[in-house]
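A single protein chain has been omitted from the complex, and every remaining protein chain is retained in its original position.
Chain nomenclature is as follows: A and B, assigned in order of appearance, with residue numbering initiated at 1 for each chain independently.
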Amino acid sequence: MIDPGKVLATFCINGEEQACAFVSHRTLLEVLREDLQLTGTKHGCELGECGACTVQINGVPVLSCLMLAVDAIGQQIRTVEGLADGPALHPLQDAFADLGAAQCGYCTPGLLMTAEALIARDPCPSREAIKQGLAGNLCRCTGYLKIFEAVELAAARMRGENPVPKRETIYGS
Amino acid sequence: MLRLPAFTYYRPKTATAAVALKQAHGKDAMFVAGGTDLYPNMKRRQQTPLHVVSLQDIEELHLVEVQKDGSVAIGAMAHLTALEMHPYLQAHFPALAHAIAEISTPLLRNMGTIGGNLLLDTRCNYYDQTHEWRESISFCMKKDGDICWVAPGSPRCWAVQSSDTVPVVCAMEAEVELVSPLGTRRIKADDLYRDDGIQYLTKQPEELLTRIILPAPGSWKASYLKLRRRGTFDFPVLGVGVCLWFDADGIVKKANIRLGGVGSYAIPATDSERLLVGNPLTDELIAAAGTAAMKPARAMDNTDLDVYWRKKVAPVFVARALRACR
Partner (left out) sequence: MVLDDPRLADAAAGQASAKWRHDVKKEDLRVIGTAIRKVDARSKVSGLTRFADDLSLPRMIYMKLLRSTQAHARIKRVDVSKAKAVPGVKGILTGEDLPTPFGILPVSQDEHALCPDKVRFVGDPVVAIAALTEDAAWDACRLVEVDYEPLHTIGSIKEAVEHEEPRIHDYGVRGNIHRLENLEFGDLAAGFAASDHIREDTFFFEGNTHLPMEQHASLAHFDKDGKLTIWSSTQTPHYLHKALARVLHPLPAHHIRVIACPNGGGFGGKSDPFNHEICAAKMSMLTGRPVKISLTREEVFFCHRGRHPVLMHARIGVSKTGRIKALDFHSLLDGGAYGSYGTASTFYTGALQTVTYAVENYHFRGARLFTNKAPCGPKRGHGTVQPRFALEVQLDKIACDLKLDPAQMRIDNLAPRDSLTANFLQIGSMGLMQCINKVVDGSGWKTRRGLQERTADGRIRGLGIACSSYLSGAGLPIYWNGMPHSGVQLKLDRSGLVTVFCGSTDIGQGSDSVLTWIIAEVLGIDPLGMRVVTSDTDLTPVDLGSYSSRVTVMTGNAAMQAAERAREILAKGASEQLQVPVARLTFADARVFDSENPDKGMSFADAVIAAESRFGTIGTVGSYTPPKSAAKFRGGGVGPSPSYSYSATVVEVEVDPETGIYRVPKVWMAHDIGRALNAAVAMGQIEGSVYMGLGEAMMEEMAYRDRSHKGHRIFVHKIPSLLEYKSPSTMEMPEVVTYVVEDPDKNGPFGAKEVGQGPLLPIMPAVANAIFDAVGVRVDEVPITPEKVFAALVQKRAGKVGRYGPDELPPVNFGDSLKIKTPWQGGDGTAWNEPKRDKKAAR
């Protein structure tokens, strides 16, 4: 039983242990952003209707706004801050930056976390699989097309290929 | 930011312990499975339990067991993504696998469970609103108010059954297992639901839904067709679940048609069912059965999309769902 008081817990976030005291009914979103200052994870509704708060739990993308922080204790939590290993960007981040898949950048962290899990499951996703896989993340800026193309580009790079973005992707037809 | 109200949280390891907790706290306690229905409702203060009993640590509720006769027992805590991808379900229960894949978004299916979807709170766009919004309409009878704004003269609540799986499991005559301090009982899925927006379940408050049992594959075929605005996110505003039993000559022996999203429970299209039985599934019969489904599709103005249009296209959707069973 966990009383509605303070909990002192240690989380494993992006491979590192972080201790934190928080009120037990707080969501993982609140604890990440407000108690641990990991503000890379965003929020657009707090009701599971937009995907902006997506993080990975044991590699599975979930909505941190609908998950209690106490339920994340003992799990592997991964946020956008942990996507890149070292100073270089993750291939998905690189591709998003190259193609302008992040405009305002607000939905981007959530999309990256969903897309990373998608590629982990399916290293060569079709356009339809990408559409389906990202169907829980809303974006109001891009019309998604640059995002689809960035996921394809990153997946190809992660497969060890050396793709060049299509000319019409960058300069139009 | 919308936040959860304070509550005491439990994660019992057994169904018995979970039921005991629920019984101990009565109305102040609620079970939570994936949390994708309850937590938004709590943030909007539609549901305000002081005790929340999570079922995630109860291992047996996560099991998916294929029985010797080909039937399947699915634990209530099985995640929707796992079921959608389950090879046996995909091969032998494609209608259910499809209905599950149509639920909300991939992210919510990663969190949501089959049990949670079967017990989904009825929905209404006078009710699924924040506390502040509901205050501006002086609330409604489902929570904190006196009248049903959908039909202010009505003594009942018209909130809508909005699960994608319910019309299918009801049509295919699946059963559910309920555990309570008095023991375990098994009922037809159809019998789990009531035609009332508030008391929409026959399940007793302290009863825990533990398993759903799908019938063995046989000479029947099911389908599910969903009407919604977008190809993701949206709840069904019409969800047609069909199951037809055929004899060796292709004559319909038995027909179940359930209409979700247009009433407080999955409404049987009985006139359509009657037309089908004893006949082969011809184009003409399908059209006639579709037309007969317009009457029970009693859509109300409390979901997305125009109420009259939803009623008028119900025959088209029923006919298409029937065609998918050929």
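Criterion: contacts are C-beta pairs under 8 Å (C-beta built on N, C-alpha and C of every residue); 3 or more make two chains touch, one makes a residue touch a chain.
Given the structure is predicted, the values throughout are model-derived calculations rather than measurements.
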Among listed residues B:Gly70, B:Pro181, B:Gly218 or B:Gly231, the absent chain is touched only by B:Gly231
Which listed residue (A:Val7, A:Val31, A:Leu138 or A:Leu153) would be found touching the missing chain in the intact complex? A:Leu138
Going by the touch rule given at the top, which residues of chain A touch the chain that is not shown? 33-34, 37, 39-47, 49-50, 52, 79-81, 83-84, 89, 92-94, 96-100, 102-109, 112, 130-132, 134-135, 137-146, 148, 168-173
Touching residues (missing chain, whole complex) on chain B: 1-3, 125-126, 128-133, 135-138, 147, 149, 152, 229-234, 304-306, 308-309, 312-313, 316
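One rule holds in what follows: only the chains that are shown with their structure count from here on.
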From the C-alpha centre of chain A to that of chain B, how far is it in Å? 30
Spell out the part of chain B that touches chain A in their complex, as residue ranges. 1-10, 35-36, 39-40, 43-44, 54, 56, 104-108, 110-111, 231-233
Chain A residues touching chain B - in the complex, by the definition given at the top: 1-4, 23-27, 30, 43, 45-49, 51, 54, 60-63, 66-68, 70-71, 114, 132-133, 135-137
